[in-house]
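With one protein chain removed, the remaining protein chains of the complex are shown where they sit.
Letters A and B mark the chains in the order given here, with residues in each chain numbered from 1 onward.
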Amino acid sequence: MGMQTIGRPTTPVAVAGSNGGTISGSKGLQQREDLIFEVGALDKTGVDLPTPKGRKDRLGGVARKTDVALPGLSEPEAVRHYVRLSQKNYAIDLGLFPLGSCTMKHNPRLNEKAARMAGFADIHPMQPQRTVQGALELIDELATWLKTLTGMPAVAMSPKAGAHGELCGMLAIRQALIARGEAATRKRVLVPASAHGTNPATAIQCGFIVDEIKADARGRVDMDDLKAKLETTDDIAGIMLTNPNTCGLFETDMKDIADLIHEAGGYFYCDGANFNAIVGRVRPGDLGVDAMHINLHKTFSTPHGGGGPGSGPTVLSEALAPFAPVPYVIKDEDGFHLVEDIEGEAANAFGRMVAFHGQMGMFVRALTYMLSHGADGLKQVAEDAVLNANYIQARMKDIMTPAFDGYCMHEALFSDAFAAEGVETIDIAKALIDEGYHPMTMYFPLVVHGAMLVEPTETESKQELDRFCDALTGVANKAAAGDPSLKGAPYFAPKKRLDETQAARKPILKWTPPVPEAIAAE
Amino acid sequence: MSTYFTEDHEWITVDGETGTIGITTYAAEQLGDVVFVEVPETGASFGKGDDMAVVESVKAASDVYAPVAGEITEGNEALADAPETVNEDPEGKGWFCKLKLSDKAELEGLMDAAAYKSYCEGL
Partner (left out) sequence: MRYLPLTPEDRSAMLNTIGAASVDDFYQDVPQSARLDGQIHGLPDHQGELAVERHMARLAAKNTTASDGPFFVGAGAYKHHVPASVDMIIQRSEFLTTYTPYQPEIAQGTLQTLFEFQTQVAEMTAMDVANASMYDGSTACAEAAVMACRVTRRKKVVLSGGLHPHYAAATRLLCEAQGIEVIELPPAIDGELELAKHVDDATACIIGQSPNVFGTVTDLSPVADAAHDKKALLVSVFTEAVSLGLVTPPGEMGADIAVGEGQSIGNPLTFGGPYVGLFACTQKLVRQMPGRLCGETVDADGERGFVLTLSTREQHIRRDKATSNICTNSGLCALAFTSHMTLLGGAGFEQLAQLNHETACDLADALEAVPGVKILTPRFFNEFAFETPVDAEAVLAMLEERGVLGGVRASRLVPDGDMGNVIIAAATECTTQDDIAAYAAALKEVI
């Protein structure tokens, strides 16, 4: 035979012991990547610019004295830097991201394509309005969708994120109280204990006083406590209530709460963070709401981008609409116009919240999403989101401890009661990382011990949910058995558990050049 | 010198007209790793029960209440650079501030060490 013996082995060989580390610090596809300050060079650049002529004659000598001592990278180095770093992130595009109250749904790429059309991306907010009629029309069209879906007569488009929308709504309430001549006395805002932290923070930012209402055993507002808080009414400014609430439950007494608050002379702010559960099925306007922000980056799929940008248009009732902030878009026979000044029809506006007109880039994405789904699809969105959450709750209810009885809305809430002594929620969360999932929201809401809030969203398939539930079942069983290995999780993430105590005690908030040894020795 | 305790887990050791205030060992354990302490400025005055200082762990920020009314005579500046002292020696080097008492009668409502111990056991 003409035996050919040259070639590579094709069967892996078992080797005793593991490879503890590598020389490079990389772990296969997990590439080590240092800070740009350690890999770049001060005289390097990834941008080719014309050579300046050097004239500074109109600067009046107001010139920078020190160099901008920042390194540059060539384009290939820069691209590699960021791509390597990106691979240390979990993302929706990689898998289920069941972060409760954050609505991490698929971000359609058509939205991105539309936002990059030059007619949207390359227009200036202070161009003559005649030259941006399409942009103003888009804002108006999106506003129509939001008003129709919520059953509310007006919407302020400029808030930059959810918390900024809360600020908008509460400032509108404040302005309404000023108009009534009651701003000085009506200072008390009721906020349930289960609320997002932004709610009390927002109320305080608007000069209100926060009065906390208890949750009842069903995870809803404790109506007895609410009524007790309303025994005196002449100091009531309003209530801030999330619905569906942060326990993933619909506030059964929503209309009664609205009536009580209105009878007390206050206004009803609804935190719309969880609108995804009810879009197309329930209109907040039918529930007595006076103001509600809508996180376009939750319900309407604009990307979270690692923490923003968001967008928080805020719908307003008839009672609050006159106080909406400038700017806003109106239409007449000549086309679309921006109302920018606090005069004329906007004479009662509470002010201006931001430079320019709001998060246009997010408006484009959200409208693209709405048009794609249509009214029929958005209703299906809510139903599938709620179905998926209930499916997880049903599959996990005998293994974990549901915080409350009955069906949930778009997110399922569990307490840590099922876990053995010594195993904490964070251990379960970190173990899920090893299983390939982003953990659920942990330790929120505060009204449930060791809370785990699971929000799958509607963009997960049944197969994906089953795989997740299988993994979660395994981790929960380990937790119930007190498996000590959970404390060390995650084992397979780019980093082990990080020392947050050290970070907070001795904050290092920027890179500083290492001290040269010769100087350090002195 | 005698030491008194509050239900909110502050202690105060009184020597003449001046009291030294901190948080108890029980509180320091419950808070976990303390990362930052904001002590009151010298000269500031507080009523009994007023927010007088802030103690932060990584995951929580808690207000420290004045156990009695008085005027601050000294804050423990060393805690700024070494907040861990509050965990290591909460009822000693981890003191927060010294205060000149306005009304020593206010001490009567506070617990002694034995009463505080059984109070904590009941929590």
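Quick notes
Basically, a contact is a pair of C-beta atoms (placed from the backbone, for glycine too) under 8 Å apart; a residue touches a chain by one contact, two chains touch by 3 or more.
It should be emphasised that the depicted structure is a prediction, and the values quoted were computed from it without experimental measurement.
The hidden chain makes contact, of the residues A:W145, A:Y269, A:F323 or A:F468, with A:W145. Across A:H337, A:R352 or A:R467, the single residue that touches the chain missing here is A:R352.
Seen from subunit B, the chain kept out of the figure touches residues 35-36, 38, 56-61, 63.
To be clear about the criterion, only the chains that are shown with their structure count from here on.
Per-chain Cα centroids separate subunit A from subunit B by 38 Å. Considering their complex, residues 443, 500-501, 504-505 of subunit A touch subunit B. Put simply, subunit B touches subunit A in their complex at residues 33, 35-36, 56, 58-59, 83-84.
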